[in-house]
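Just below is one structure, and these are the notes that go with it.
The other protein chains are all here in position, but one chain of the complex has been omitted.
So that you can tell them apart, the chains are marked A and B in the order they are listed, and the count of residues begins at 1 in each.
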Amino acid sequence: MLAFLVTRLLHAVGVVFGVAVAVFFLIRLGGDPTALFLPPEATLEEIQRVRHLMGFDRPLPLQFLDFLGNALRGDFGLSLRYEQPAMGLVLERLPATLELSAAALALSLAIAVPLGILTAVQRGRVADRAGLLFSLVGQSFPVFWLAIMLILLLSETWQLLPPSGRGGWQNLVMPAMALAAYSTAIITRLLRSSMIEVLQSDYIRTARSKGLASGTVIFVHALRNAAIPTITVVGLQVGALLGGAVITEEIFAWPGIGRLAIQSITNRDFTVVQAFVVFMAVLIVSINLLVDILYALLDPRIRRR
Amino acid sequence: MDVLRRFLRSLPAATGLAIVLVALAAAILGPAISPHDPDAQDIMSRLLPPLSQGEEGAHWLGTDALGRDILSRLIVGARVSMLVGVSAMVVSALVGVSAGLAAGYDDRGVGRALMAVADVQLAIPFLVLALAVVAVLGPSLLNLILVLGVANWVQYARVVRAECLVLRNLDFVLAAQAAGTRPIRIVTRHLLPNVMSSVTVISGLLVAKMILFESSLSFLGLGVPPSIPTWGAMIADGRNYVANAWWVAAMPGFALFLTVIGINLVGDRLRDMLDPRLSQVEN
Partner (left out) sequence: MKRRDFAPLLGSGLAASMLAPGSRVAAQAQGRTLVIAQQNDALTMDPARHSAFPTANVMFAIYDGLVTMDEKGEFKPALALSWSNPDPTTWRFVLRQGVKFHNGQDFDANAVKFTFDRALNPEFRAPYRSRIAAIRSVQVVDRHTVDFKTAAPFPTMLFSLYEASFAAMIVPPGEAAEKLAATPVGTGPFRFVEWRRDDRVVLEANPDYWGGRPAMDRVIFRPIREPRTRIAELRSGGAHIVADITPEDMPGLQGGSTKVANIASEFLYFFHFDTTRDTPLKDRRVRQAINHAIDVDAIQRALLGGLGQRIATVLPTDAFAYDPAWKPYPYDPARARALLAEAGYADGFTIPLTSRRGRYLKDFEIMEASIGYLRRVGIRVNANYLEPGVWAQVSERKGREGLIFGGWSGRDPDLVWYPLLVTGQYQSYYSNPQLDALLQQGRSTIDPAERRRIYAQAREIIHEDAPFLPMLQPPLLYGLAANLDWAPRTDGMINLRQARFT
C-alpha cells in the first residue's frame, strides 16, 4: 500500500507540472493582453510602450523560465487587472466556490444514491420509470436555462429567494440546484446501471439463494461493487462542479472561482489564469488520488501490482 | 429485422427512436424541408408568437428577434447541433476507448503514459482549453468539434480502464492469457465487449452533453460562429426575451430537450440489448 501511495503521489506531482507547462503556453497562444488594458483610443505607440513595461515583448522561453522559477517558490505574480497577488485572488474566492460545490454535491448524492438504488431494484416498474424520467429531465436542460428559469420563477414571480449574491443559505439554494441537476442525473443513471449489472451477477445470486436478506444484499454486497464505476464518475463530477461552476456563478453573481476564471480568461489576465489552473490542477489531482485510494480499498486486487 | 423488432418491443425505446429519427431527418434534409429561408429577416415582423401569419406564410413556431422563422431555423439548426454532438462524441469515444483499453490491459508503459496525459488534460479546466482554441484558430465548426471531442475522451478512458482493471483479473481473461492468446485479441474479444455497456451509456449521455456544451459555449460567446444557427445559440440569444417572447428560447430549448431524451431512451434500450446477461433476465 505504501509503494502504491508513493507512486501515485509522484504521478500527481508530474501531472501538476505538466498542467503548469501546458497552461502557460496555451493561454499565450492567443496573444498578449496589452491592448485590452488600454482604452480604444490608445495609439499604437502607447500599446507598444505599455507592452514593453509589462514585459510581454520578451522572448517566450525567458518569460516561461521566470514563471516557473517564481511558481516553484509559490509566487504566481500580480494579477494584470487587479494588481493583487494572483494566487491570493484565487484563494480569496475559494470558500464561496467550495460552499457552492459542496452544497451541490451533497444535493446530488442525497438524491442520486437513493434514486439509483431504487430504480435498479425496482427495475422496469413505475418507480424506475419515474426515476429515469426525473434524471432525463435533469440532464436535458442547459444549466443557464435552468438557472434563469429558477430565477424567473422563485425570485421574480414568487419572490421566495434572493436572485443573486452570497450570504445566507437562501442565496445558496438556487445556485446549488442549478449546479446539481446534471451531476444528479449522471450519477443516478450510472449507479442504476452498475447496480443492475451487479445484481445479476453470480455472487449476488448466490448470496440471495443462500437466503441473505435482500436489504443486506443490496446495501452491503451490491452497492459496494456498483460503487466502483460510480466513484470514478463522482470524482470527475467534483472536478466538473468546481471548474464548471462558471456559468452558475456568473448567473447568480456568486463571488467564486468560476467567475474569476472566466473573467481572467476573457481579459487575458495571464497570471490569474495560471494561478487558477495550477490551483485547480492540484485540487483535481488530489481528488483523483483520493479516488484511486478508495478504489484500492474497495477492490484489493487493484493495489496488488 | 429481428433486432429491430426486439428493439421496438419497448415503448419508450420506440418513442426515443422516433424522436431521434425526426431530428436526424431534419438534420439531413435541412433546408429542403424548412418552410422559410432560415436567414430571411423581417424586423417589422419580429417576435411574432407561434401560429402567426406572416407576409410569406405562417410562422408555426413564431419568429425571433430579427423576424426570422423559428421553425426553419430549428430545422437547419438541427444539422449543426447533431453534427457537433455526434462528431464530438465519436472523436471522444475513439480516442477514449482505445486509450482506456490500452491503459486497462497494460498499465505500465504506454498505458501509464496515456493516463498521465489524461490526468494533465483532466486537470485543465475545459474553458481554458476552449478559449485558447477559439482565440488561436478562430471560432469554427471543426474547431468546436475537436475541442469538445478532445475535452471529453478522458471520461471514456477512465471508465473503460477502471472496468478493465477488474475484468483483467477475472477467470476468462486469465485463462485466455494462459492459453497464449495475443493481447490484441484479448482486448478486442474479451475486454471490449464487456465494456460496451458502459461505453453505450456514456455515449448516449455524451451526445446530449456535447449539444448542451455547445449551448453553454454559445452562452459565453465562445460557440460556433454566431451567423450559423444552432439550438444552443438560439436558446442563448433567446434568453433575453424570455419575459415577453418565451417561444424564442423555449422552442429550441424544447427541441434540444426532446432530442436529448430521445437519444437517451435509445441508448438505454441498446444497452439492455447489448448486454446478454441483462436481456436474458428481461425475457
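Everything that follows uses one rule, which is that a residue touches a chain if its C-beta (ideal position, glycine included) is under 8 Å from a C-beta of that chain, and two chains touch if they have at least 3 such contacts.
If you're wondering where the values come from, they're calculated on a predicted model, not measured in any experiment.
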The one of A:197, A:250 or A:292 in touch with the missing chain is A:250
Touch with the missing chain holds, among A:37, A:64 or A:134, for A:37
Where A:123, A:189 or A:268 are the choices, the one touching the absent chain is A:268
Missing-chain contact, candidates A:68, A:152 or A:294, resolves to A:152
It is residues of chain A that touch the chain not shown, namely 30-31, 33-44, 46-47, 49-50, 53-54, 81-83, 89, 92-93, 109-111, 113-114, 117-118, 148, 151-152, 154-156, 159-166, 168-170, 173, 219, 250-253, 255-256, 259-260, 263, 266-268
Residue positions on chain B contacting the omitted chain are 39-41, 43-44, 46-47, 65-67, 131, 134-135, 138-139, 221-222, 225-227, 237, 239-245
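Please note the rule applied: only the chains that are shown with their structure count from here on.
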Per the C-alpha means, the centres of chain A and chain B lie apart by a whole-Å value of 20
Interface with chain B, chain A side, in the complex: residues 11, 14-16, 18-19, 22-23, 26-27, 29-31, 124, 129, 132, 136-137, 139-145, 148, 152, 182, 186, 189-190, 193, 196-197, 200-201, 228-229, 232-233, 236, 239, 243-244, 246-247, 261-262, 265-266, 273, 276-277, 280-281, 284-285, 288, 295, 299, 301-302, 305
Per the touch rule above, chain B residues touching chain A in the complex are 12, 107, 116, 119-120, 122-129, 131-132, 135-136, 154-155, 158-159, 162-163, 165-166, 169, 197-198, 201, 205, 208-209, 212, 215-216, 219-220, 232, 235-236, 239, 242-243, 249, 253, 256-257, 260-261, 264-265, 268, 271, 275, 277-278, 281-282
